[in-house]
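Before we start, here is the structure in question, set down as structure tokens.
The full complex has more chains than appear here; those shown keep their coordinates.
Think of it as A, B and C in the order they're written, each chain with its own count starting at 1.
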Amino acid sequence: MFAIDVAAHTGPWRLRHPGEKALLALGLLGCAVALPPWPGAALAGTAAALLLVGPARVPLPVLLRAARVPALFIATSALPLLVSVHSPTRLGWNPAGAEAAATTTGRAVAGLLCVLLFSATTPLSDVLPRLVRLGVPAAVTEVAALTYRMLFLLVDSVRAVREAQAARLGHRTWRTTYRSLTGQAGAIFVRAFTRARRLEEGLAVRGYTGSLAVQVEDRRVSPTFVVATVALLAAIVATTTVSGASWR
Amino acid sequence: MHIAEGYLPPVQAAAWFVVSAPFVVHGSRALVQQVRRDPEAKLLLGAAGAFTFALSALKIPSVTGSSSHPTGTGLGAVLFRPPVMSVLGSIVLLFQALLLAHGGLSTLGANVFSMAIVGPWVAYGAYLLARRLGGGLDVAVFLAATLGGLATYCVTSVQLALAFPDPASGFLGAVAKFGGIFAVTQIPLAIGEGLLSVLVVRLLTRV
Amino acid sequence: MTGPLLRMSGVDFAYQPRQPVLTGVELAVLPGQRLAVVGPNGGGKTTLFRLAVGALSPDAGLIEVAGSPVRRTRAGLLELRQRVQLVLQDPDDQLFSASVRQDVSFGPVNLGLPAEQVRQRCDEALAALQVTALADRPTHLLSYGQRKRVAIAGAVALRPELLILDEPTAGLDPAGVEALLRTLDDLHADGTTIMVSTHDVDLAFRWADEVVVVAGGGVRRVPTTEALADPELLTAARLTPAWAPLVHRLIDRLPELSGARPRSAAELAALLTTTEEKAG
């Protein structure tokens, strides 16, 4: 349903330990955000991009589609950087604006690629139960896991309801569209809580008394992967430091 | 109004995590206690989270031509109270960052602050105030959702202005710049979400 | 009108590139027909229906409704949707208003009809589906069978010429199935062309004029007796044979039953009782 989620569940890295992928992707993300953008973010972003299309084999259309929403935000937020406000009535070009917008955009793109490197290779069902080991209360991870399970059912419902409304002329005018939207929101609200009640009954039958603990699949940590990751991160940090660049 | 990945300077990104953390930790404690008292609450909270996420699949037609989706924080805060909403909102923002590349991980702290903390508290405050002053349910819900949405947008503008102060007029000028640009899309959207929330609550109370 | 109400020619469709769901579909639905669509889960039945109502756009080929090609413009879809209505399998995907009457009136209100006509259409649709008594009930408190009927009423309120129902009998108990089939026959008698999908080959056999088999990307239209007796076709469509045509072969060996053609087990039971009484 969500292309990133499907990629994570079908890609060649899906059975890797999520810790490995977190180290790699979040390490690169750290480099992209915390190191001076040139060459730090550029190197991290390039590494993430190469890993995504190379060994992780995430389809290019998935990446392009994922980039659409952030691209919109980045574009609108870059505009104000190009102008400067001298007084409430006087605007001017900001001479340093183009550079600021370019660096920020570059860093944002690099960051996006790093996050995708994690999210498009790592199924959330692998991540959530393991967060307990990082000190997140089990109640919170279990609520998150239930949210994850149920959101697919609900988003499916939204689409089905929208299509059914379109068939009954629900999107004919602005007015009917608003009425349809209300129907969608109301329908998924009722559905969400019907689902919760039915799942409660279904789990009672399975013996639920308060814990939703499950057995988390064994995933072996690959020492080669970890060593290679650390080497890559070290190389990026070293190159950036040696180049003598500074933040901004 | 999700700040994209990598958009904030590292120190500020980290600072927003520090600012948000106490609220989310407090919300988590409240959630853990609620679930301990009533194990079935876990399923309701999961459903509430899924509902909030699913709202982002709705497409509100916007006068500017583009369409956008509701945040659901106003309605959520009225229905589930702000402390719990801070946790559910964080979970939803995490999923949006990972499943939709909407927002980001390094900017999660900032987005949580605007959308899962300030938005819900303003919405809830507006709701309570309107009710105390004798306002009807419709009015209270409209104000909650609209003001919650506007507060989120204002906080985001401030967060961006802090990160990118205007070279000539500094922070305040930058607030005006970012605020002005986003006002075009966010004010109609906040009003749209307010109307939608009223209609949804009407639908639900009639049921 | 003498031409087909719905015609698909050379229609291809895929949700994902290089994973065709339907290829080269040829299908014509004549006014007044009752068609049953059978085939495996995931075989493309619902996709075929969504193409017919314009919810999906074909990758190739032509879809015509009442002789003119479907235009995927606002006006084109508006016209299409007044002629062809689809009722999905899960009624909860189609009920989104607080009360039954509100839900059924959704289509007519959207059409911009005056209040009096909306009320009339609504009453008519509720009566046709025999749910008039439920008009003021909230939709989520209805039973599954009731929700199914209300969802159908919502489509009927738009007075479609072609009514398509995806698995309308799924989840109903046998008496509920019979009652719904009678309702569909009433709608048919009033001039509505009806197309339903089902997994129940015996139901397809006894209710439909012709059977459409959707399997392996293709769509084949076959007379009921033939469709449900061909072992190869049955295997391809993941179907089991129907009892009735086999029973007819048995009856042909019994001259005293004089070539009777029971279409359901109930009819066969009646036949047996009568002839056994005669013999006894």
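The working rule: contacts are C-beta pairs under 8 Å (C-beta built on N, C-alpha and C of every residue); 3 or more make two chains touch, one makes a residue touch a chain.
Computed from a predicted structure; not experimentally measured.
Overall, the file's complete complex carries the labelled protein chains at copy numbers of A x1, B x1, C x2.
One rule holds for everything that comes next: only the chains that are shown with their structure count from here on.
Across the assembly, the mean Cα position most removed from that of chain B is the one of C. For this pair, chain B with chain C, the centres built from the Cα atoms lie 45 Å apart. The mean-CA centres of chain A and chain C are about 42 angstrom from one another, to the nearest whole unit. For the pair chain A and chain B, the distance between C-alpha centroids works out to 18 Å. Within chain A, the positions touching two or more other chains are listed as 157, 183-184, 186, 190.
Within chain B, contacts with two or more other chains are made by residues 203, 207. Across the complex, chain A meets chain C through its residues 157, 160-161, 163-170, 172-173, 176, 179-180, 183-184, 186-187, 190-191, 194. Chain C meets chain A in the complex at residues 50, 53, 55, 74, 77-78, 81-82, 85-86, 88, 90, 92-98, 106-107, 109-112, 140, 154-155, 158.
The part of chain A that touches chain B in the complex is made up of residues 2, 4-5, 26, 29, 32-34, 41, 66-67, 69-70, 73-74, 76-77, 79-81, 83-88, 92, 94, 96-97, 100, 104, 107-112, 114-116, 118-119, 124, 136-137, 139-140, 142-151, 153-155, 157-159, 174, 177-178, 181-186, 188-190, 192-193, 195-197, 199-200, 203, 208-210, 212, 247.
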